[in-house]
Structures are given as C-alpha cells and as structure tokens.
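Shown here: the complex without one of its protein chains, the others still in place.
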Amino acid sequence: MKTSLKALVAAGGALAALGMAMTTTPAQAQGKTITLCWAAWDPANALVELSKDFTAKTGIGMKYEFVPWTNYADRFLNELNSHGALCDLIIGDSQWIGGAAENGQYVKLNDFFKKEGISMDDYMPATVVGYSEWPKNTPNYWALPAMGDAVGWTYRKDWFARPEIQKDFKAQYGRDLAVPKTLDELHDIAKFFQGREIDGKKVYGASIYTERGSEGITMGVSNYLYDYGFKYEDPKKPYAMEGFVNSPGAVKGLEAYKELYKCCTPPGASNSYMSEGLDAFKSGQVALQMNFFAFFPGLYKDPNVGGDKIGFFSNPAATTQATQLGGQGISVVSYSKNQNEALQYIKWFSGGDVQKKWWALGGYSCAKSVLNDPGFPNSAPFAGEFLKSMGMVVDFWAEPSYAQLLQAEQKRVHDYVVADKGTAKDALDGLVKDWQAIFKEEGKKF
Amino acid sequence: MTVAAHSVVDPTPRTRRFAGALVIVYAVITMIPLAWIFLTSFKSPDDAISYPPKIIFQPSLEGYCNLFTTRSRQTPDFIQTLGPPQGMCDDIARSRNMVIAGPSNYLPRFVNSLIIAFGSTVLAVALGTLSAYGFSRFRVPLKEDLLFFILSTRMMPPIAVAIPIYLMYRAVGLSDTRLGMILLYTSVNVSLAVWLLKGFIDEIPREYEEAAMIDGYTRFQAFVRVVLPQATTGIAATAIFCLIFAWNEYAFAVLLTSGNAQTSPPFIPIIIGEGGQDWPAVAAGTTLFLVPIVVFTVLLRKHLLRGITFGAVRK
Partner (left out) sequence: MNELSASSRIAYPAAAAQPRVTHRLRGLSDRALAWLFITPTILLLLAINIFPLIWTIYLSFTNYRANRANVPTRWLGLDWYQSILTDPDIWAAMQVTAHFVIWTVIIETVLGFGLAFLIDKKFRGHGAWTTIILLPMMLSPAVVGNFWTFLYQPQIGLFNYVIGFVFGRAPSSFQMLGDVTLSPWAIVIVDAWMWTPYVMLICLAGLRSIPDYIYEAAEVDRASKLRQFWSITLPMALPFIMLAVLFRGIENFKMFDMVNLLTGGGPGSTTEVASITLKRAAFESWRTGYSSAFAIILFVTVFGLANIYVKALNRVKSR
C-alpha cells in the first residue's frame, strides 16, 4: 500500500510535467493567430471553412472557441466581464450590444468603417439595427452584421404529401393539409400528428422551445406573443410597459403557446431548445419544428429527413404577424491584443465575394449585394421564407440589463407554461413588475 | 482474533449470507449507471439513443473518435474527391458524410485538469505538511481557533466564494489562468491537508525526533529526516484526496475559467454533436475522466474514511 501510493504520486508528478510540456507548442512562432468566439453550431463550421481563405490571403492564423448555445451567453458574457483577452473577435448575440457598448467591451467601428469604405447602407436595415447599433437607430456601430437569423419552422413535407394522411386530415378539419398560415392552423396540424402512427412509429406534433436555463422559452414564446399584439413598451413612451407587455392579446398568445406545449409536443420536451429540436426532427419524431433559420441549410442536407422530405415556412400569423430575431454581428473585443488583425478580418469578411461564398457555404449573409440578387429567393428552398421573416423581425430588449430582463421572462414564462403555476395574466403582470423593478434600478423614468 | 471469543456475538452463517445478498443487490444496482456510461461509450450514436435501450450491440469506437475530433458535414461528391481515409476515425466519419476538421478541445481540457489538479495538490500538501507539523508539535497561540478557522473556510458555498475571487482575479489578471485555479484549489485543499496530516503526524511518536535532536540534529533536520519519512503514507493519502477534489471540482471552474484554463468537468457536459449531446462521445469523455479516480479509490480504500471526514473519524 505504502509503496504503491508513493509510486502513484511520483507517476502523477511525471504526468503533470508531461502536460506542461505538451501545452507549450511552438505554433506561436510563425505569424499571428487570432481567436474567434461563437456558438457551436452548423454555421460555425461553415465559417471555419470560409476563413481558410482569410488565412491563405493574409497569413494570419485562426483559432476558434465555439460553445453550445445553452452556455454561450453565460460563458462569453463572463469572459467579457472578466476583461478576458481570449477572444479577439466575437460573434456576440444581438441583445448583448447595449451592455458591450456601454461598458466598453467592444471596439467602436465607425472610424474603421469610414476609413475602409464600409457602408452600413450595404446591409439589410433590420440587421444593422439589430446587430450593429447602440443606441438603436443611431449611427453608432459596434459590429458588422455577420449572420442574419430569425425563428422559422420546418415540416415533414413527405408526411404532408401522403394521400392517407391528407384524407384523414380533411375528414377531421374540413380543409386540406397544407403549410399553416395562422397559428391556429399550426395548432390543428400539430394536434393531428400528435400520437399518430407513421411507418410503425409513434410520432408527435411539434417541437418548440421550452428551455429554462438560458433564453430558450423566451425565444419560443415571443413568436406567439408578437403575433397576438405583445409590445415591449409603449411606442410613444419608452419603458412604459403596463398594458403592452400584459395586453389582453399578449395573454392570449401566452395561453396559445401553453396549449401547444401541453397538447402537441413529444414527452419530456420540458427543457428543449435548438439542439433538442434538431434531434426530435432528425430522428423523425415530430411533424413540425420551431427553430432558427441558421439550421435550415444543414437540415436540408440531412440524409434522413432532408431534401424532398423537408419543407420550411416562416412564423404564421395570428392577429398580426412577426417573428423573433436571431442572428449576430461580428465585433472586435476591446481587451484583445490583436485588434489590428481582428479588424483586418472584418474588412475581409465584408467583401462582396466573401459574403457570396458565406451564403453558399450555409451562412446567412446580411449584405444587400447577396440578398437583393434577383436569384436569391430561389437559391435555396428556405431563402424566400428567410427574406420574408427578416422583414418582420422583432428583437428582445438589447439594454445593458438584458440578461436580467431575460431571466425574469424565462422564469415567469417557464413557471406558467411548463410548471403550471398561475395564469397567463399573472405571469405577464408579474413580468411587468419584474421589468419595472429592473428599469427602476437602472434609473430609467417611465 | 479467536473465533471462540466472538462466538456469542458473531452473526450466524444464515444471517451473514442474507446480509451479503442484500449488500450485493445494492452494489449491483448502484453500479448500473456507471456500467451504462461505460457501455454507452462503445455504442454508435444510433445504438445509444435506440429504444428500448440496447444491452447487446456492435461495439464501436465512434464515441472516442468524436471525443477527440471535430467534424464537418460534406456532400458525398466532395468526399469522393478526397484521398483514402486516414485511420479508423476518418473512415467512420466519412461513412457518415463527414470529414474530420481538426482535433477537439478535449485533450487540452484534460491537460488543464492534470496541471491544475497536480499543481494545487503539490502546493496544498506542502503547505499542509508544514502547518500540520507546526500545529502538532508546537505551542501555537490560539491554536484551536486557527484550526477551526482553517476548517470553516470550507463552509462557504462555492458560488459565494467565486464572487469576490472573480473580481480579485480580474483586477490582478489571474482570470482564466492555470495559476489562478491552482491557487484557488490550493486554498480549498489546504484545510483538508492540515486536518488530515495533523492526525497522521500526531500518531508519530515525538520520541523519534527527540532522539534525533539529542544526536545533534536541529529541529528542522529532525523534521526532514525523521518525521517526513514516517509520514509518507499519510502524505500520499492526503495528496490523493486533494487530487480527487481538484479533479472533480466544477463550480469554480465553470465560473472562473474560459478557453485557457478550463478543466474537464465544465467541458464534458457541453460536448455536442451535430444536434444535441453526442452521448457516446460524452460517455467516452466521462469514462476516460473517471478511470483514474476509480483506480485511486481502490488503492485508497483503507484511508477513505479519514479522508472524507477531514480526519474526524478513523478506523
């Protein structure tokens, strides 16, 4: 015992020394390397592919730090707040821009844009407001729009096309089974598929966002709230939320979302976000899936459910029609020691050819040169729906206190939708109170 | 011991067999999750999420391949244009229309775990041995208060400790550094080390040192040449307990590290595949991560009780 313990400790020491030796690789010697931080998802793989051209052209090496979505905000906001220099470039979420700008975490890009002749007029307006500007609707730019995105839906085109299913549906609902135009129709379709046997397998209606820990359920429920007339604030009186956040319409929207969750989602979907949605759809469990457009190129390529089997549509309407904005701009971190190289990357990335290739590889370019091309809507089966969605996007608060505002909504909505606590009205009234308290702490007048 | 002396209180063979059977049933049930991790690590992704769960399956190393690589999806036409696959992992990836894009972060995180765990252990044991000797042999003012203070540092919830440490490390540039994590884990482990080692050193008769000092050794020499060799077992056992703590720690690691100094525990749960979690890869990462601890546990079984109760209970 005694000797074996001793031997172990000695072996451990040797192992640690080996570890030290392994981590000091000589790679640093040749030219500069910059690190780009983003989420771990399909478009990030496309960006790695795309960036090979940058390295070839400039000799600047690229390193990546990709984190799954559910940890992405926690991890990178922590990184920024700790003044870390891990990331030279960061593709940060649209809602971070207020905090990152006001706390000096991003480099302001106005002078750089002017010097390099990069004009924000060349980008789709919704993406410039959403990803670059703080304060919103002022010409203060903190990022270059990098990845346009919004919430959309996918459906099983092959199931929709089956005659026996079409017949069944018509018998039950008195109309043809087709892509839903309203949220009510979507509910019917989800209910129709829930528990149905297809090819000997039990399938379910829809996969929707219900995740509690980060931003999942908020990103999901927003699509319903917006459609039913929810507004973050009085358009005429900033931060006045009473009667807008908890308007009768908004209450109805929240109720509709809960109904959909209770009736038509797979069992165990109480904490699901993007990746759970992908899993449910790819494994053939669900007929409908709510997810970000960013995943659609990958889904279209999927060997099991892609190609002819998949269809795409933008968020259907209720009393009005809108959809949740996703997407990110690319920013230079102010703590970075390689700001020049990072700016060089942004300049390269803004180039017309690069933007074209970006779209071809599966990234959603925000450049007008790509989106306004007459061939764009037909360049992919989801391209037209993407354009339509980007025309009606709404974003969550982008205030510096966004994380706190988000947490409040996550809690209120999850408590109501998943944990069956109180009524929809209670949840939204509570949310107004939470948000008012947060803005009061911020010293906002309303 | 003689059988005769215990015959009155010794359980009957039937009681023994019955007790043994119950304990074995419990042990088997408690092993199932660990066995499942191990089995899942050798499943293909399809087998891992099949229903009903598969116990018999075609073993595959895909989980281990996925653990150590990142892959990107490509069209079959593109894959046709590539040369012959390089190695087994490449072969598996291509059969799924993927190509290996590069190494994953698992290895660097594992190396961080090694460096931070061993570094903090060496420091904590060194400091702990000195202090334990000091507390054991000398009249230290406020001794009991100091010992209690050392122990009470373990009562703070880790998140509560992390708040000021975060600010402090940010101010002095220790955020997301291995050095910062080593210092933090050392400070947590040193309380364990002091308490454990004090127990071990208390057991070494002080006559040994006294004899050495009569022979002309200084106190320090006596400590180095007499006490330390006697305490080797205790030091080794303490070291492994410190190592296990630092190896398993999650809360500090997830809050205070990012890309440079992150250890395995915050990394393993976020290993994802194309969609959600890549369970065979997570299981493979978990298995590799657990193996050293299983070995240590078997080696340590005689000291376990003392280690996990801060030396409060000994057999």
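Letters A and B mark the chains in the order given here, with residues in each chain numbered from 1 onward.
Please note the rule applied: a contact is a pair of C-beta atoms (placed from the backbone, for glycine too) under 8 Å apart; a residue touches a chain by one contact, two chains touch by 3 or more.
All values reported here derive from a predicted model rather than from experimental measurement.
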Q. Which chains here touch the chain that is missing from view?
A. A, B
Q. Thinking of the whole complex, not just what is shown, which of B:61, B:79, B:101 or B:140 touches the missing chain?
A. B:140
Q: State which residues belonging to chain B touch the missing partner chain.
A: 5-6, 8-9, 11, 15-17, 19-20, 22-24, 26-27, 30-34, 36-37, 40, 49-53, 127-128, 130-131, 133-140, 144-153, 155-168, 170, 183-184, 186-187, 190-191, 194-195, 199, 202, 206, 209-210, 213-214, 216-221, 244, 247-251, 254-255, 264-266, 268-269, 277, 279, 282-283, 286, 289-290, 293-294, 296-298, 301, 304-305, 308-315
Q: Go through chain A and note every residue touching the omitted chain.
A: 73-74, 77-78, 80-81, 99, 102-104, 212-213, 266-271, 400-401, 403-404, 407, 411, 414-415, 418-421, 441
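What we mean here is this: only the chains that are shown with their structure count from here on.
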Q) What is the distance, in whole Å, between the centres of chain A and chain B, each centre taken as the mean of its C-alpha atoms? A) 36
Q | Residue numbers on chain B that touch chain A, as the complex places them | A | 49, 72-73, 75, 97, 101, 108, 111, 114-115, 118-119, 121-122, 166, 169-170, 175-176, 232-233, 236-237, 239-240, 243, 255, 258-260, 270, 272, 274-277, 296, 299, 302
Q. For chain A, which residues are in contact with chain B within the complex?
A. 1-2, 4-6, 8-9, 12-13, 15-16, 19-20, 22-23, 35, 37, 40, 42, 45, 48-49, 65, 67-68, 70-71, 75, 78-79, 81-84, 86-87, 275-276, 278-279, 282-283, 298, 301, 303
